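Note that one protein chain of the assembly has been removed; the remaining protein chains are unaltered in position.
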Amino acid sequence: MIIIMKTHATMREKSAVIAWAEDAGYKIHLSEGSEQTVVGIIGDGRPLNREQAARMAGVERVVPILKPFKVASREFKQEDTVFPIGSHMVGGKGLVIMAGPCSVESRSQIIETAHAVKEAGAHILRGGAFKPRTSPYSFQGLGEEGLKYLAEAREETGLPIITEVTEPALVPLVCEYADILQIGARNMQNYALLHAVGKSQHPVLLKRGMSSFIEEWLMCAEYILSHGNTRVMLCERGIRTFETYTRNTFDINAIAVAKHLSHLPVIADPSHATGKWEYVAAATKASIAAGADGVILEVHPRPEEALSDGIQSLKPGRFAKLVKQMKAVAEAVDRHID
Amino acid sequence: MIIIMKTHATMREKSAVIAWAEDAGYKIHLSEGSEQTVVGIIGDGRPLNREQAARMAGVERVVPILKPFKVASREFKQEDTVFPIGSHMVGGKGLVIMAGPCSVESRSQIIETAHAVKEAGAHILRGGAFKPRTSPYSFQGLGEEGLKYLAEAREETGLPIITEVTEPALVPLVCEYADILQIGARNMQNYALLHAVGKSQHPVLLKRGMSSFIEEWLMCAEYILSHGNTRVMLCERGIRTFETYTRNTFDINAIAVAKHLSHLPVIADPSHATGKWEYVAAATKASIAAGADGVILEVHPRPEEALSDGIQSLKPGRFAKLVKQMKAVAEAVDRHID
Amino acid sequence: MIIIMKTHATMREKSAVIAWAEDAGYKIHLSEGSEQTVVGIIGDGRPLNREQAARMAGVERVVPILKPFKVASREFKQEDTVFPIGSHMVGGKGLVIMAGPCSVESRSQIIETAHAVKEAGAHILRGGAFKPRTSPYSFQGLGEEGLKYLAEAREETGLPIITEVTEPALVPLVCEYADILQIGARNMQNYALLHAVGKSQHPVLLKRGMSSFIEEWLMCAEYILSHGNTRVMLCERGIRTFETYTRNTFDINAIAVAKHLSHLPVIADPSHATGKWEYVAAATKASIAAGADGVILEVHPRPEEALSDGIQSLKPGRFAKLVKQMKAVAEAVDRHID
Partner (left out) sequence: MIIIMKTHATMREKSAVIAWAEDAGYKIHLSEGSEQTVVGIIGDGRPLNREQAARMAGVERVVPILKPFKVASREFKQEDTVFPIGSHMVGGKGLVIMAGPCSVESRSQIIETAHAVKEAGAHILRGGAFKPRTSPYSFQGLGEEGLKYLAEAREETGLPIITEVTEPALVPLVCEYADILQIGARNMQNYALLHAVGKSQHPVLLKRGMSSFIEEWLMCAEYILSHGNTRVMLCERGIRTFETYTRNTFDINAIAVAKHLSHLPVIADPSHATGKWEYVAAATKASIAAGADGVILEVHPRPEEALSDGIQSLKPGRFAKLVKQMKAVAEAVDRHID
């Protein structure tokens, strides 16, 4: 930690800052410039509260040196995290494709879609049973019934399933059915939920909050990892900015940055990142070119009848074409899709 | 709902849209311009799914006419919602001042602060027992012990208490101690939590999410109101933007807008909205001038020792001065602080 | 400047950084922690290029210590800048009110408005003759004809006039007529224009760019000040964020921050900061409570006929009422409006 003192900080104020750090067991390096004094705090003392330092008299600002996340960081683990989901590896050279409808709407809808996406080349089936909706008056998902239909679809097709869990109390139930737990963007900082999925030891896909710094996202992964649950995938799904033409702004940079800062696999969600099916193919190909370890896509047999997110859902035929294009791009960047 | 068709939409596409709306029981007004056709949907049919319309062939975009929130809206209830908290009314001509530390750190700290803020003119004591923290390694609050200290502080001073509840499972416990439940910005769209506090029938302070549209914020109030819990206060606490000099950008416009769109009281949180104690006084006075029904402020006897948010906490002496300034501004806008 | 080295930086990389700074005439303070090395650069050497440092091998990041603006800063000049415009002082205890239409539309319109705003209490008349418009097909202003009408309005009412200048070549012409040159938000970083108005020695109102950091805004003031033109007013007019309900998000914090960092007067523009006349009064009162040195407001006798920005313009009657409210708020914060 580096503490930059105000231009007119007094000797007494400087001494207080130094004493505070020394009392916690640190060494001090003092740089007195003609205009400003900088206090460098080094060594291994008791954890220091950065906010306390910022509030001390005469302090201009505090610059942290170490990254706030540990277990999630590349410094902690240099090699990429790779783990199997079903018969497929996530995080390696092979990319993973998750596809399916936003919501499970009926038994036949999910089973029809499961067959279609499997045939087109998907490795994992997605589908929401518990839906966090902006309005209390909107369709809220089929709940456990939806989970049962997903399980049936898995039985029929062999595809592992991923579905969202929205509250801590539902984690045991969703774990009974799902292969991967999804944490939605709105719940990225729902810490009780992060603890619950951490404890569950189930694989987790953690979506980035719509206004979260990349470092905050990794801190949320850290919550899950701190329970020894290491099968965490990060998912970039677009952020909220001033631009309204697309539903979100796809932060394509975040894919490379997250992979640079962390060893965890990074999945892209082009459906939410664009919000319009017309742009999903471009965003999907860009994700792979940027280094994503996989994608999660909304596919619906009849989007115009979908109860949610139809506007960003691909039809199975278009999805199948896109899988072929994805394979070409994957090979161009020395990856592959099986 | 108005549906704007693409320039080259075919007769068949237009007919499909019209049939879809008529089947749901609506009347159609068709405007065929030289370049574009617009389909107006009126009357009282079955609820229509706007996303389905957007996904139909030939549709350019869908413009909703009605606001998505109902019970929270001024249309639903024209007069301001006013209700008592302890012996104080919230939402009327008199403004409410909530003050106290970010976190309850010890019995003596909260009791000392309670006396100080009461003496300075606060009506309600704030203090966090369950803290949502960015890092799993930071101080997470004293939990139930903190609630007990808050209750002691109330007994000693007579001040009602407000404290944050962070997960559905904790709602009954927090209701045992607190007079007002606070929903934090990160949990604004934690729907399970909104349902739980809605059912509790306890007064609720609902903070705006850091990247939430004003309409989304009101939709979250709608979740609580939909349980018949009408004692909801909205709280503007700053939004996340590109500007980093302050912790958040205080959306002062949102105060007047929320009061225009809704009948619910609006409280400002200048501590989080600025993130630096030096700017809290300016933001507080601005809130009142803009029409806020009250403020919630962080006050700590020794901010430089605070375990969280010390940098934005006022000392009791400065808080007392600010209360006097607030009274002057309140009177200038035809309100008052008792 | 402080340079934070990467965790695995080599001795050679560290030495290169140290040599680079020493060669420029600086002293080095080295802090070697167990995980990271920090190089503090102090003393008075030749200006260092921060970007060069950031690009050297082994460098993690560079933290500047000194603020980038000099003449605009409080460190450079501690007391507030106060100067006269006509018979009125700007920057002192008395607040300044500028009012008038977005565009000068006709001789009679501007003269009618000038009388109306003067009677209501305005000190300066605003009106645009050269209009930067989003569309090349929109009304672009009356040009020099508009300036002449403004000058006539000044003769009739005695009000000094402020008008926008949009390109360097127009500065001499606009200086012939105007008492204050306005730099619009879109032109905040039009450096050729900043140089031209700096050289003109005319008073300048510098609007903040819609996505400018406060520090960038002050750097643009520095461009003007660097020509010895010290009569610069900063103008906060709202920033662009994700929120779309209002035209801009009024960054009320920026008023207090700009006054803290700089000695220059700060004027608020509630018309653009809200974009809807219904919210202008609340934003105006908030500006004054937050410490603004004045406001600039759009007033039009018949907003529904205005050729630009009618939606955010007040009618004279409402403006007159607002001036009374402004006076009350000004007194509540120990300022006054004459």
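Going by the order they are written in, the chains are A, B and C; count residues from 1 in each one.
By our rule, a contact is a pair of C-beta atoms (placed from the backbone, for glycine too) under 8 Å apart; a residue touches a chain by one contact, two chains touch by 3 or more.
Computed from a predicted model, the values in this text were never measured in an experiment.
Touching the missing chain, out of B:43, B:158, B:228 or B:317, is residue B:43.
Within the complete assembly, A:274 is the residue of A:37, A:52, A:274 or A:313 that touches the hidden chain.
Check A:140, A:211 or A:312 against the missing chain and you find that the one touching it is A:211. In the full complex, chain B makes contact with the omitted chain through residues 2, 4, 7, 29-36, 38, 40, 42-44, 63, 65-66, 75, 211, 240-242, 244. Along chain A, the points of touch with the absent chain fall at residues 211, 213-215, 239, 241-246, 249-257, 260, 273-274, 278-279, 282-283, 285-291, 325, 328-329, 331-333. Residue positions on chain C in contact with the hidden chain: 47, 49, 51-52, 54-57, 68-70, 132-137, 166-169, 186-187, 189-193, 210-211, 216, 219, 222-223, 226, 240, 277, 303-311, 313, in rising order.
Definition applied: only the chains that are shown with their structure count from here on.
Averaging the CA coordinates per chain and comparing them to the mean over all protein CA atoms picks out B as nearest. Its C-alpha atoms fitted onto chain C, chain A is found rotated by 180°, rounded in steps of 5.
For this pair, chain A with chain B, the centres built from the Cα atoms lie 26 Å apart.
Per-chain CA centroids place chain A at a distance of 39 Å from chain C.
Averaging Cα coordinates per chain places chain B and chain C 31 Å apart. Residue positions of chain A touching 2 or more other chains, listed in rising order: 211, 240.
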